[in-house]
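All remarks here apply to the structure that follows.
The complex appears here without one of its protein chains, the remainder shown in place.
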Amino acid sequence: MSGFDISRSDFDNITALHLSGFLDAHTVPVFEDAIQSLLKEDIYNIIVNMQKLDYISSAGLGVFMGFIEEIREKGGDIKLSNLSSKVYKVFDLLGFPALFEIYENEDTAKSKFNNS
Amino acid sequence: MSGFDISRSDFDNITALHLSGFLDAHTVPVFEDAIQSLLKEDIYNIIVNMQKLDYISSAGLGVFMGFIEEIREKGGDIKLSNLSSKVYKVFDLLGFPALFEIYENEDTAKSKFNNS
Amino acid sequence: MKKTRKQKFKLKISSATENLEIIREFINNIATKAGFDEESVDQIELAVDEACTNAIKHAYKYSTKRMLDISVFLDTEKMEIVIIDKGGGFNPDKLPVPNLEKYMRAAKVGGLGIHLMRTLMDEVNFSINPGKKNQVSLVKYLDRKSA
Partner (left out) sequence: MKKTRKQKFKLKISSATENLEIIREFINNIATKAGFDEESVDQIELAVDEACTNAIKHAYKYSTKRMLDISVFLDTEKMEIVIIDKGGGFNPDKLPVPNLEKYMRAAKVGGLGIHLMRTLMDEVNFSINPGKKNQVSLVKYLDRKSA
């Protein structure tokens, strides 16, 4: 029963959110709030690192769909990294890999922001 | 859901049973059978090493009460070792430490057989 | 340690998202004991989460005074989970196939749950009786390779 936690790392022009635990209909508001805070600070280059995320349901996937348009309009992006195979499968089942960039590790995700 | 397992190590005149997992009313027959086998082989110097035992209920404690008299009559003993604090508490609550020898580790338990 | 061939389980639990974790572990434990491989267990767990989330959100509109009603039927060939609510119901045949690109542009956060259930499970059946008994049955067979 580990609940859900987010920690944040700020780099030059990129911020990474590290999710851990369970992202479901109960814990989704925590994740939404974290993204909202970034947008309020005009941070649009976002990496969501899921290394320690044990579980995601469609409620969690919804957060990505809910914010991505606004973020891309501002010239930013949400890039995903470090998905466990269990979590990746859920993203994959719904076709997320065609619409979101998913990287093995955070550094690669970071470099993709810098290149663009 | 790790179930229950026993592995056995035979020394000169002592046998150690290593319990792992959950010892409850469901898994008790496995433990009883293991002790029965030892008695059939005329092995009466027994160490029960509980290092990997995560859980014990009164059904598990019953096995000790059920066999100890017969074993001691034959000049043997059941000595306990490596109890986690969680498992020790259950033994302690019912007063087992007054009637069974409980040791921190298997080597000490072994040496107590050799001394006697 | 013999196994019982046929089993049923019934769980009633307050309709609260905070209970999803307890429900998932309960389902996970039964599915594991039933002999499903890890991937199938994960799939069953997620499908049940989606169905319960729908009952909590749509049927009971987050009123934690209502109770979720979850039954599990297990036999040697399959596991069936039935989730019942007494909410307003809906028409499961009229749901669009989710279009992720469209959803993203519209910032739509939902609409994936039932599609997921259908993808994850071997059989998904609804029986809707608004206000009385809306039920979704989720079935997974033991011998089939995961979807």
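Think of it as A, B and C in the order they're written, each chain with its own count starting at 1.
Keep this in mind: contacts are C-beta pairs under 8 Å (C-beta built on N, C-alpha and C of every residue); 3 or more make two chains touch, one makes a residue touch a chain.
No experiment lies behind these values; they were computed from the predicted model shown.
Asker: Determine which one of A:Thr27, A:Asn45 or A:Ser81 touches the chain that has been left out.
Answerer: For the chain that is not drawn, the touching residue is A:Thr27.
Asker: Taking the full complex into account, find the residue in B:Ser9, B:Gln36, B:Ser58 or B:Ser111 that is in contact with the omitted chain.
Answerer: B:Ser58
Asker: On subunit C, where is the contact patch with the chain that was removed from view?
Answerer: Interface with the chain not displayed, on the subunit C side: 1-4, 7-14, 16, 18-19, 21-22, 25-26, 29-30, 33, 64, 67.
Asker: Could you list which residues of subunit B touch the chain missing from the display?
Answerer: 1, 3, 22, 24-26, 55, 57-59, 61-63, 65-70, 86, 89-90, 93-96, 98-99
The rule we apply is simple: only the chains that are shown with their structure count from here on.
Asker: What chain pair shows the greatest number of contacts?
Answerer: A-C
Asker: Measuring centre to centre with CA averages, how many angstrom lie between subunit A and subunit B?
Answerer: 50
Asker: Starting from the mean Cα coordinates of subunit A and subunit C, work out the distance between those two points in Å.
Answerer: Once rounded, the distance between the two centres reads 25 Å.
Asker: Specify, in ascending order, the residues of subunit A that touch 2 or more different other chains.
Answerer: none
Asker: At least two other chains touched by the same residue of subunit C: list those residues.
Answerer: Nothing qualifies.
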